[in-house]
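Could you have a look at this structure, given as structure tokens, before my questions?
Removed from the display is one protein chain of the complex; every other protein chain stays in position.
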Amino acid sequence: MSTLTEAPPLAPVPEKKPPRKRGRLVPYWLLLPGILWLVVFFALPMVYQASTSVQTGSLEEGYKVTWHFATYWDALSEYWPQFLRSLLYAGAATILCLVLGYPLAYLIAFRAGRWRNLIMILVIAPFFTSFLIRTLAWKTILADSGPVVGALNTLHVLDVTSWLGWTSGDRVLATPLAVVCGLTYNFLPFMILPLYTSLERIDVRLHEAAGDLYARPITTFRRVTFPLSMPGVVSGTLLTFIPAAGDYVNADLLGSTDTRMVGNVIQTQFLRILDYPTAAALSFILMAAILAMVTVYIRKSGTEDLV
Amino acid sequence: MTTVTNKTDNTGDVRLSGISKTYDNGFTAVQPLDLTVPQGSFFALLGASGCGKTTTLRMIAGLEEPSSGTVFLGDQEVTSLPPYKRPVNTVFQSYALFPHLDIFENVAFGLRRRGIKSVKKQVEDMLELVQLGEQARKKPHQLSGGQQQRVAVARALINTPKVLLLDEPLGALDLKLRRQMQLELKRIQTEVGITFIHVTHDQEEAMTMADTVAVMNAGRVEQLGSPADLYENPNTTFVANFLGTSNLIEAEVDTKSGDEIVLKAGGGKLVLPEARCSAPTTTGGKVLVGVRPEKISLTHADEAGEIPEGRNRITGKIADSSFIGVSTQYVIDSPVCPEFEVYAQNIDRDARLVPGADVVLHWNPAHTFGLDAAQDIDAGIQEEAAV
Partner (left out) sequence: MAFVNWLKRHFVVIAGLLTLGYLLLPNVVVTVFSFNKPKGRFNYEWQQFSTDAWKDPCGVADLCGSLSISLQIAFWATIGATVLGTMIAFALVRYRFRARGSVNSLIFLPMAMPEVVMAASLLTLFLNMGAQLGFWTILIAHIMFCLSFVVTAVKARVMSMDPRLEEAARDLYAGPLQTFVRVTLPIAAPGIAAGALLAFALSFDDFIITNFNAGSTVTFPMFVWGSAQRGTPVQINVIGTAMFLVAVLFVLSSMVIGNRRNKQKA
């Protein structure tokens, strides 16, 4: 007899039965430990941080809550370039990730055939080499005397990027370009995986149907494939933008003092200068800015069932 | 309600008394229902999706708690027993075979849960019964739909339940396989003698397999009886339309003579045996007259004189005809009914019976049935189409 590769489609799921009385507490017991963990070690720290941000004092004499909101103003007026830079770099890296990641996700979903699993593994496996080691490798790749910089120089690409302010002189390292390149590299898998997940769900016959209805390949992509992959695009851009905006590793390892991002400032204030109120205020502003942007973005793109 | 002749052993009887199911959101899936399914019978609950038949089955299985009423198995009340304590097993819709266990372990599951250690012999015998001895070590997804279906039956039957519940067991199979499995299930039921309660939306399936069919609609049993009884003598328009096709004509009661009622319909007269009328018949009252399409003979208007006396007759014009092979189906445009259906056996085909031809439809009055005219004349028609 023939063997089916797939089980027959499931019939509609029967209606959920209301929970029985004796089981009413079960969900709360299941939730309790994990939720408690998140409340104590995620939510509560946010409260502490908010309170720290309005304290004044010094490390020696101790800090007190004095509702000193001026810290926010001072922090912003001093560090707005780093804020702006964070958003710009993260935005650029996100767009680059989308542009670079989409073809690869598409390739895995529709064109890879029996290579699909292997490519998937190659996308994920670098995770297991510490990302710091891999980021350091970019120092070698983009080294001043290396082949990449040499080639860019010969092609006069660096003249253009220098003119744009992305690089300086005939160097790539320690410039914005290097930082964005590192951010893009580091967060690319976070773009590819959600894109792949939503592309993979698309029925290939939709492409054929669009072709049958006189859509050229490019139109098929624009009118059918891309709209259907929107959930992946939205969660991919979020998963790239959010960590990139808070990152300070790339700016530190591949950049210079001119490419410092807000993450660098928070880290320095907190761990070196020990100015806790300023650091807390900066961190709070970053959080608020990102939450606001994420909320607007999710509303606009109409995919609120990401969670 | 109707009870099929009782046998001496009644431990496999299922008695539902006054059970109903209303969900938290206020939707009533099953209206208070009384039903007795005798030991050893093959009983079908037939209806469109959402009619409450699956909910009824799930209440018998213990997967759903009734809002009111009691469930008896034999003499034991099981209303509040959890499913794993009931001597009842289910063949689930789309089978619900455990994907992580092989066929052998799927079939052995129930025995093992009841603490039986040596299951090998029983499982092997059971797999032989359903002709899957070779497949014991395969996983469910490696089997075809028909094979999976047989595993689901074996997995339930090996526990020798008092009652076997089947929830749309053939729904996922293609037509040909479905026919084959209908006979197969019927054979197994006769062999093991266990009470089968079968839920289906397919009227043909219900009629082929079951001794007794209960037609459900909107949470109620519309009519219960043997397949032939339901077909020949429907009591409601829903049953008349849902089981096969019926031509329904609005008519007015003219006179009653003996056990026959004479009705007026569109200028002509029709005769209806009183015993086959489920509606009240006062002179001048309305009645729906029904007749099945295959009971009707079709004669060209030119030969109307040759039709024997005593038959009900209606005139009309052929609107459409389609050749099916064993028969030809005609749609007749008649003053009393705009889309009268007639199925004619292809024995002697009359070449003049083409669209546009004037014809006389006639049938034996004994095949006429009468229904209450207060009902929706189209009830049950849509449901059958929407599977």
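Going by the order they are written in, the chains are A and B; count residues from 1 in each one.
Assume contacts are C-beta pairs under 8 Å (C-beta built on N, C-alpha and C of every residue); 3 or more make two chains touch, one makes a residue touch a chain.
As the structure is a computational prediction, the values presented were derived from the model and not from experiment.
All shown chains touched by the missing chain in the whole complex, by label: A, B. Contact with the chain that does not appear here is found for just one residue of B:20, B:89 or B:195, B:89. Interface note: of B:109, B:196, B:238 or B:363, the residue touching the hidden chain in the full complex is B:109.
Considering A:37, A:73 or A:226, the position touching the chain not shown turns out to be A:37 (whole complex). The residue from A:95, A:202, A:215 or A:287 that touches the chain not shown here is A:287. Considering the complete assembly, subunit B touches the hidden chain via residues 61-63, 82-85, 88-90, 92-94, 96-100, 109-110, 113-114, 137-139, 142, 155-156, 159. As for the chain not pictured, it touches subunit A at residues 3, 10, 13-14, 16, 18-19, 23, 26-28, 30-31, 33-35, 37-39, 41-46, 48-49, 52, 100-101, 103-108, 110-111, 117, 119, 121-141, 143, 145, 185, 188-189, 238-239, 242-243, 245-249, 253, 263, 266-267, 270-271, 276, 279-280, 283-284, 286-287, 290-291, 294, 306-307.
Just so we're on the same page, only the chains that are shown with their structure count from here on.
Per-chain Cα centroids separate subunit A from subunit B by 58 Å.
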